[in-house]
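Removed from the display is one protein chain of the complex; every other protein chain stays in position.
Moving on to chain A:
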Amino acid sequence: MAAPVSLQVEFGGGAELLFDGVKKHQVTLPCQPEPWDIRNLLQWIKQNLLKERPELFMQGESVRPGILVLINDADWELMGELDYKLQDQDNVLFISTLHGG
């Protein structure tokens, strides 16, 4: 059983446009049998936070190519990407690099 996990989820680089323009979200993930990881956080975001056009944020079970993920200010590639197990008070930041200038 996983205890409820409190996170700060942030969006930048234009990704916030998919979330009503809100950059910072304080979320509490509910209790569930499997531990929370990025993979199921993404599903949770898709169901609970994404206001429109999910295909602009996600592709399959991961984020859309062009969207970077930072966990506690570090590249998610260093943390295990989708398999990273979320801890209480973690900060997850999604930065879009699409349509850049």
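Side notes on the structure shown:
Rule of thumb we're sticking to: a residue touches a chain if its C-beta (ideal position, glycine included) is under 8 Å from a C-beta of that chain, and two chains touch if they have at least 3 such contacts; residues count from 1.
Here is the rule we use: contacts and distances are computed from a predicted model.
When the listed names "Palmitoyltransferase", "Cytoplasmic tRNA 2-thiolation protein 2", "AP complex subunit sigma" or "Histidine-containing phosphotransfer protein" are checked against UniProt, the chain not shown comes out as "Cytoplasmic tRNA 2-thiolation protein 2".
Checked against the full complex, the candidates A:D20, A:E52 or A:D75 give a single residue touching the omitted chain, namely A:D75. Counting the whole complex, the residues of chain A in touch with the unshown chain are 12-14, 17, 59, 65-66, 68, 70, 73-75, 77-81, 83, 93, 95, 97-101.
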